[in-house]
Structure formats: C-alpha cells, structure tokens
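This is the structure I have questions about; it appears just below.
The complex appears here minus one protein chain, its other protein chains still in place.
Letters A and B mark the chains in the order given here, with residues in each chain numbered from 1 onward.
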Amino acid sequence: MCLAVPMCVLRIEPDGTAVGDLDGVRHGVDLSLLESVAAGDYVIVHAGYAIERLDPAEAQSRIRLFQDLQTSRNADAGEGNP
Amino acid sequence: MSHSLQMAHGGGGRLSRELIEAEILPRFGQGPLQGLPDAASLELPSNRVAYSTDSFVVKPVEFPGGNIGTLAVHGTANDLAVCGAEPRWMSLALILEEGLSLDLLRRILDTIRDTANAGNIQVVTGDLKVVGRGQCDALYVNTSGIGVIQPAFALAPSHVQPGDMLLVSGPVGDHGMAVLAAREHLDFTHGPVSDTGPIYPLVRAALPWAPAIRFMRDPTRGGVAAVLNEIASGLPVDLQVDESAIPIDRRTAAVAELLGIDILQVACEGRVLAICAAGAAQHVLDAWQGCPEGRQSALIGTVTPGTGRVLLKTRTGGTRLLDIPAGELLPRIC
Partner (left out) sequence: MNFLEAFRDPRMAGMLRDEIHELAGRRGKRDRPLSIMEVCGTHTMAISRNGIRSMLPSTIRLISGPGCPVCVTPPGYIDAAIRLADSGTHLVTFGDLLNVPGSHSTLAEARSRGAAIHVVYSPTAAFAIAQERSGTQVVFLGIGFETTTAPIAAMVDRAHQIGIHNLSILTAFKCVPPALHILAIDPELHLDAFLCPAHVSAIIGAEAYEPVCRAHAIPCVIAGFEPLDILYGIRGILQQVLHREARVDNQYNRVVKPSGNRKALDLLARCFQPSDADWRGIGVLPASGLTFRENWSTFDAERRFDLRVEKGTVNPACQCGNVLKGKILPTACPLFGTACTPSRPIGPCMVSNEGTCSAYFRYEGKGVPS
C-alpha cells in the first residue's frame, strides 16, 4: 500500500500547512509529521500528509549511478566489438 | 423573479410560463421552438440519419473547462459524430432541483446555447421539470440528437484488421480527472482542465479518407481502456498500444499520481479514437493535427492478428494487458 508522491513545497500557510506543487498542480499538504519544512523542500505526500522529506542530492546521485552503470556497460560492450 | 427555483416553476402555471419566456425562449426560441409547439417539424436532407440520446449527471455541475451544459451538447453530438454523422438537431430536457440558483441555471443555459451554436446544432424541442429538494442533485440534463450520416463512412468494429493503426485525437483522461479534482474536500488548484469539446470537426477533416477508417469511438466512461477492449472483444486481432505515444497532459498525470488512478481508465469528453488502414493513418493524423480540436493527435498503436486482447507496451519497456476498468473511479491510498 501507500501511494505517495514527491511534491515541492511552494509556501507555508499561516496555519502551518503547506501548498505543494506537482507539475503545476497545487495541493494542500499537512506538515505535522515533519519538523521545520521550508519553501523549496521536497516532501513525500501520502493521503494529504508529508510523511518524509525527499533528498534531492540523493535522488540526483542515484540517477548518476544509473548513468554510470550504463556508461560502463556500453564500454564493456564496446571492448567485445572492435 | 426570485433568485432560486421553486416547485411552481415546473408546475405549468404562471411561474412556469415566466421561466420559459425569460430563460428558454430568448436563448432557443428561433427556428422550430418558436411558438412552443408540442413537437418539432424537421426537413431532413437525406433519408439516412443517426439518432442518439444521453443523460448527464455530473458533480460538481461546473468544473474547470466546462459545465453540465457543455457536456450535454458535446456528449450527444459526439456520439453522432463517431457514427460518421453531422450533428444537426437536438432536444433538451432539464430536471431541476427545487432551490437551484437561477444564476447557475442561466450560466448553464448560456453555455448550452453557445455550445450548440458553435457546433451548428439547433435545439428544436425540450422539456423542463422541477423536483423537490433532495430528489435530484442540482440539475440533470438529457439531450437527444439527430445527425445526417455522411455516406462515405462504413464503420464497424468487425472491419478492423491486422495492419491497421490506432489514432487518438488528443490528450486522454482530462475530463474525468478535472471533475474528480474539482470535488469537495480534495483541495486541488491549478488542476486539470476538462477536454469537453466537439468531435465532428475531426470527423469532417477525415472525410477524404473515410473509406479507410474502420471504426471510431469517443472514449468517455471507462476511458481508452474500456473502448479499446470493447473494440477488440470477439475479434481475431490484438490491439498493440504504445504507452509512450499516448498524449497525456501533465496536470492530469499529476492528479492521477496523487489519487492513484490509471489515466487510461478515465473519461474524455472531446476525444476520438479511430482505427484506420495503415496507408491512410498518416493522412488522417495530419488532417487532425491541422484542426484546433486535434493539435495533439497521435498514432498510438497497431492491430495484429490475435485473440481480442489489448496489450500495452509500457513506457518502462514491459508489456501488460490493458484491462477493463472496474467501475467507480475512487481516490486510492494503496
């Protein structure tokens, strides 16, 4: 179970909730399960609640890891094909 | 006049008369409705017509991109159009809930008038009833339409054969997601916009290739998934659909992600799916892309020999069966 999507926090409202953005769509996000969320943070939203932060640096490094893996595979394949 | 509808507005007496004279006749009173005869007399230009009816219940009645009035005109007109008919005449029956805001009713009647005019469709007969509070949800609309069949088309699922291609006239699922996102307590803004719109301009644009078009259908309830399964069912073919080729609006995709809904099971109200012979597919696509209603048209798949399945080549590179939707679209958390 547990559909949840990453949303970018656009702003924090006076009541402590956030406005989250996913591809231009805005949706209210309850922040009471996280400490000190700020505008610009990415959070994982499940049933209207931010349940955890998403670390963009870790995400980027994972994407780089995929790219490196592909590069090294291509290089390996290249060795076999003079 | 008061600001909300009373039972007496539908009672056939003075208030009924006032409502018809103030709201209906100024909008629809030209042509056959003039003088309010009990039935419309129509001059048919040919002896082959298409006739279709549909009832419209939507909550909320107004949503981004349209309202129940746009749906009531496009819904029936599009059912005629996918049969290769040019929509010409329409009936309009309204069931209104006591207490309905007259301003809302006027907005919807304006929309019906404008939408019908834009499609060159005449509202030629109609009816209006008022029911007690709680007996309906704001208002229900029924429209029936008559269209003139273009003889060049010979459309039937059984004409579909291996080698044919699948086309869709624009992004899918926008209507259903727009309505769902507009429901109370869902708290979306800048969400999807309904695609409610006319299909006949696309059918007209495809007329030069009409003999090559095997079948057309508008993917309303149940979305693309339901329509493709209906087409394939019982035929000795499989429909091979390429997920990455299907146009999808990113706002619709975002709401679908949040609510856990498969966009291919979500209704469109202004799109058409066509299956046509491979040789004509690119021509039809070009013609559609030249229409404002079809700018984002795309080739989304092919027909192969098979057993009546709809197979989706996923963006990830896997293959799965595209299934018939279960029914009610519900936000999921799982």
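Assume a contact is a pair of C-beta atoms (placed from the backbone, for glycine too) under 8 Å apart; a residue touches a chain by one contact, two chains touch by 3 or more.
Computed from a predicted model, the values in this text were never measured in an experiment.
Q: Out of B:44, B:207 or B:321, which is the one that touches the chain we can't see?
A: Going through B:44, B:207 or B:321 one by one, B:321 is the residue touching the chain not shown.
Q: Kindly note down the residues of chain A that lie in touch with the hidden chain.
A: Within chain A, the residues touching the omitted chain are 1-6, 8, 22-23, 28, 30, 32-35, 42, 44, 46-49, 51-56, 58-59, 62-63, 66-67, 69-70, 73.
Q: Name, in rising order, the residues on chain B that touch the hidden chain in the full complex.
A: Listed in rising order, the touching residues are 185-187, 244, 257-259, 262, 307-309, 311-321, 323-324, 326-328, 330-334.
We adopt the following convention: only the chains that are shown with their structure count from here on.
Q: Mind checking the centre-to-centre distance between chain A and chain B? Centres are C-alpha means, answer in whole Å.
A: 36
Q: Can you list the chain B residues touching chain A in their complex?
A: Spelled out, the residues of chain B in touch with chain A are 181, 187-192, 250-251, 253-255, 257-258, 260, 332-334.
Q: Under the definition above, what is the set of chain A residues touching chain B in their complex?
A: Where chain A meets chain B, its residues are 1-3, 5, 22-28, 45-48.
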